[in-house]
Structure formats: C-alpha cells, structure tokens
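Encoded as structure tokens, the structure appears first; notes follow it.
Omission of a single protein chain aside, the complex is shown with its protein chains in their original locations.
Showing chain A:
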Amino acid sequence: MRHYLYIYYLLSILSIKRTTQGQTGAFLFTLGKFVRFAMFFVFIYFLVTQSSLLKGYTASQALIILMTFELVNSVSGLLFREVYRFRPLVVSGGLDGVLVKPIHPFMLVLLGGLDILDAFVLAIQVIIISYLIIGTYSWSGILLFIFLFVNATIIMAAFHILALSIGVLTTTVDQIMMILRDVSESGRFPIEIYKQPFRFVITFIIPIGVMMTFPAKGLFGMLSIGGVVAPFVVGVLFLAGNMWLWKFALRRYQSWGG
C-alpha cells in the first residue's frame, strides 16, 4: 500500500509540474473553469427561483444539489483526468508499456494524471457548500453527506473504468466520457423534476441520481434506511461490474498500434 501511495505521490508531482509548466495555459484553463462554474451557478439559481423546478425543495436546497454535482465533477476531474489521454495510448500501442509494468495499470491510466487546475475551482466550491450547510444541518446529516459523496466518487471511478474498458475494446474513449458528462448534466437539478422514462434511466441505468441527488437528500434527512443503504449497494455493484469488464477487455486486448 505504501508503495502505491509513493508512486501516486510521484505521479501527482510530475503531473502538477507538467500542468504548471505553461503558466499562461494553466491560468486560462483555470479561468475557463471559473467562468463555466460561475455561469451555471447564476443560471441555475435564476432558473430554480423563477420557475417550477423546486418540486418541494427550497432554493438553498436546490443550490446544495447543484453544488454536490459540481463537487463530484471537480473531484472526478481532479483524480481521473488521465482517462482523457487513454485513447492515444491504445491507438499507438503504448498501452503495452503500461501493462508490463509491475504496478496495477489503473495507477497510470486512471489515477496517474492529477489535475491541479481542478483543485482551485474545487476549493471555491468547498467553501460555498460549507457556507450553505454548516450551522444549518446536523452533524449526522453532514457525515452522511460525506459518506454518500465518497460513494458518488467511487461510482464516478467506475464510470471511468467503463470508459477505459470500452477504450481497450473499441479504441473509443472520448465520446463515452462526453456522453457521461452530458447525461450527468441532468444531475444539476433534483431528479424528481424529470419525467419518465428519463428519470428511470438516470436512476437505475446511469445512476446520476445516486451520485448527485442522494448525498444532498441524506443531508436534508429525506432518506429512509433503505434509501441510505441502496446507494452503497449500487456503488459496490457498479464498481465490481466495471472491474469485471476491465478484465474482460484486457483478455481481448490485441495491441492495436505499434
């Protein structure tokens, strides 16, 4: 374990150095992320307060759901950025070099590219959500929110493993990630606002609701015992299913490039 932590530390340091090498680029990327976050924050606050999107939630609760979405996305961007660089690795045959290394390939292709630029936006988001929840909600609610948030991050990791597996099988990664991002956009709002069959899809097929809405619901005390347990079961099953898919994909890997 210590060995892996040390490798992760080294990879992260290298990634940070690589990212901050071009200072103008790093500044512009961070600026772009802030612009996007600010735009959605203002737009969604405007929408939920002016329309019928609340569905029983207060404006503050709707903002917490939005912030949960933003936090899950930022943490996912921070930890799993390397997945976006996976396709060239498969197409060029460079994945062979990853697979023969004496460490788990996820260290390199999933976790190997810590994106420090997401950390700046994440810091702002943590401050905003802390302001929204501390003092307003009970500590047990906040603790449940944190656990469900960690579970959401695990589901996100599983999604990225799914993209990697499809990448190995078909050399397609980017479009899978883009589809995931597009569908997860719906998690900016409480899933109750959506009509069937879309709500069914984002609850059971692609568990956006479990990732984005459930942590906030746990915080608000809106979950039954079953509602608390179900997200963790979904998380474990989703991760196990995608780990199996990764092994299946590796068995069929033919080294496309080279």
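Quick notes
Here is the rule we go by: a residue touches a chain if its C-beta (ideal position, glycine included) is under 8 Å from a C-beta of that chain, and two chains touch if they have at least 3 such contacts; residues count from 1.
One rule holds for everything that comes next: contacts and distances are computed from a predicted model.
With the options "ABC-2 type transporter domain-containing protein", "Aspartyl/glutamyl-tRNA(Asn/Gln) amidotransferase subunit C", "Beta sliding clamp" or "RNA-binding protein KhpA" in hand, the undepicted chain maps to the protein name "ABC-2 type transporter domain-containing protein" (source: UniProt).
If you put the hidden chain back, the residue from A:I16, A:I193 or A:M222 that touches it is A:I193.
Screening A:A123, A:M178 or A:V233 against the full complex identifies A:M178 as the residue touching the chain left out.
Checked against the full complex, the one of A:L14, A:L28 or A:A123 touching the unshown chain is A:L28.
In the complete assembly, the contact with the undisplayed chain comes from A:T170, out of A:S60, A:S138, A:T170 or A:S255. If you put the missing chain back, the residues of chain A touching it would be 22, 24-29, 31-33, 35-36, 39, 43, 47, 50-53, 170-172, 174-176, 178-179, 182-183, 185-186, 189, 193-195, 198.
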